[in-house]
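Of the protein chains in this complex, one is absent; all others appear in place.
For reference, chains read A and B in written order, and residue numbers begin at 1 within each chain.
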Amino acid sequence: MTSTTIVEPRDHLQAQMRWGWGEITFWVATLLPFILAPDYLLLASQVAIAALFVLSLDLILGFAGIVSLGHAAYFGTGAYTAGLISKWGWGEPLTGLFMAAVAAGLFGYVTSFIIARFRHLPLIMITLGIGLLLQESANSASWLTGGFDGLQGIHTWPILGKFRFDLYGYAAYGYALAALFVIFLGARRLIHSPFGLALRGIRDNSQRMRAIGATTHSHIRTIYTIAAMIAGAAGAILAQTTETVSLEVLGFQRSADVLVMLILGGTGRLYGGLLGAVVYMVARDQFSGLNPQYWYFWIGLLLIAVVVVLPNGLLGGLSLLTRHAKARS
Amino acid sequence: MPPVFGVLFDGLAYGMLLFLLSVGLSVTLGMMNFVNLAHCSFAMLGGYVTVTLMNRLGWPFFATLPAAFVAAAAASVVLERIFFRRFYSASDLEQCLLTIGIVFVSIAAAAYIYGTDQQPVQLPAFLRGSITFAGLNFAIYRLFLISIALIITVVLVSTLEMTRFGAQVRAAVNNQRMARGLGIDVDALFAVTFALGSGLAGLGGALAIDLVGLDPSFAFTYLIYVLIVVSVGGLGSIGGSLAAAMLLGVSDIAGKYYVPAIGSILIYLVMTVLIILRPAGIFGRR
Partner (left out) sequence: MSESALAARGIDKRFGSLVVAANVNLALPPGARHALIGPNGAGKTTLINLMTGMLRPDGGQILLGKEDVTALAPEERVRRGLARTYQINSLFPHLTALETVTLAVCERRRVAQTWWRRLITYREEIEEAHQILGALMLGAVCHRPARELAYGQQRLLEIALALASRPKVLLLDEPAAGVPREESKELFAAIAGLSRNIAVLFIEHDMTLVFRFASRVIVMVGGSILVEGTPAEIASDPQVRAVYLGKATRA
């Protein structure tokens, strides 16, 4: 029996968009560290920053299919911009955050013209190349970036004049979490927009997109710029809350870490990236006593395991389990 | 003779090493489009095999070279059987992640077994030192390296051009579907080519110890250079790999000698620009 009323097709799409109980629980749970684990608020703010960074990667990788080995370039641009603005005397965090995001977005926009034209190995190499170039340039330009020692003299003013950044981390976590939530809302809206649909089309079959008249290059440039801005925002928050910036914000290690977090949690679901960030950062903190060699041994095994066993990450595995459970009951 | 000839000579030696490390990846990427970022882990394995055989078991240097080749080839066969062949049609991302995972594990294993210091290796006496010609010193080891690489290049090219195996490899790189249609067992061919390419990488790793050193970060540091050679030279092209390796070798040495402040930047910039202008590589076909 087919229905021809206009209500039916939209109902289905609407149902996908509604806020589920899992989502609401998740966001309420993010407030728990304030009450349950006040000693870990600095770690929590690091997790929130990582989650924001992973979110930006998910937008280009999980939704548009762009494999980037150099996404830290935009994170680092945001970090250094925010750091420099503060160092040069303007420590107001919100405006600094905005300016850093714009700077990273601009860099993303310029590089997006190149990125949009390539796929497969050339694309991977170009993203790697841009990341390495920026890192080396930052290293050389030590008059600006402080080189190996990093940026000194960053001092962040209290947010809205009231909330001071201190060792307890209340302001840091509140700030990072608020930014994460607001930007997440924007990303969620984007996913459920016609543009989000177009991105999924590009990810699934970019050649077919051209055959239906889609301006794929323009779409890719747009999402890449947006993702660069968000990555830059994450970097800026890091710079402002820790009051340090060093070369590693631009490094391959950071690009690789964010990739691992996203794959771990599952691409293309937004929440996958957030989950991956939480698991990875908490695990890393727990095992921080370990020799870094051992850490990368387990991460390597984890990557192999995820690719072989759980290609959709933890969240994919969870949804598979819930589907099985539902089918049996 | 002005120092530029010394720089060229060193660049040539370095380039030959990069060629040995890269040629296997170029051919296997061209044939199966399998993004094997763990390629330099095989090179690293070859290096550590040489170190172990020489320092702990007292083997002579020359005997370790074929051992390094065989060890790397054998390891690649095992990995190919267990993991890689299930991922030939997987996405770029999955292949990247799988092989990056292997790189991480190999680096950690090397650090655990051998520590993070540079590995010392004692070359046989006649390979040490240098000969003087026209006022410049030419390190004997580098001459040796260049000769070995040239011999291998000749062997590779003649195999490719004159043997039936080589013809099949060229066909499979050019058009895999059609090669299968002609009855060529592309999977078996790939397994053999993959083993050979990884073996060459292992040999390169062994030869690299005296030139650039060996420590656990080798698998990653030289991966970048190998990827540059392969991308710029073109997938599946031996000539392209050679040309790109020479270009990269000479540029890197020259850059570090003449403008040490921006040495690496030049390499990455040139690489990025070249890939943008010719994404299929200088000699590439796709």
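Descriptive notes on the structure:
Note that in this section a residue touches a chain if its C-beta (ideal position, glycine included) is under 8 Å from a C-beta of that chain, and two chains touch if they have at least 3 such contacts.
Since we're looking at a predicted model, the values are computed, not measured.
The missing chain, though absent from the view, touches A when the full complex is examined. Between the chain not shown and the residues A:Phe195, A:Phe252 or A:Trp295, the one that touches is A:Phe195.
Note that of A:Thr25, A:Gln152 or A:Ser218, the residue touching the chain absent from this view is A:Ser218. Contact residues of subunit A toward the unshown chain are 1-4, 6, 9-10, 12-14, 17, 189-190, 192-198, 200-201, 204-205, 207-216, 218-219, 222, 226.
In the analysis below, only the chains that are shown with their structure count from here on.
Mean C-alpha position of subunit A lies 34 Å from that of subunit B. Residues 29, 33, 35, 83, 86-87, 92-94, 96-98, 100-109, 111-112, 116, 216, 224, 227-228, 231, 235, 261-262, 264-265, 268-269, 271-272, 275-276, 279-280 of subunit B are the ones touching subunit A in the complex. Listed in rising order, the residues of subunit A touching subunit B in the complex are 61, 67, 69, 114, 117-118, 120-122, 124-126, 128-130, 132-133, 136-137, 140, 256, 259, 263, 293-294, 296-297, 299-304, 306-308, 311.
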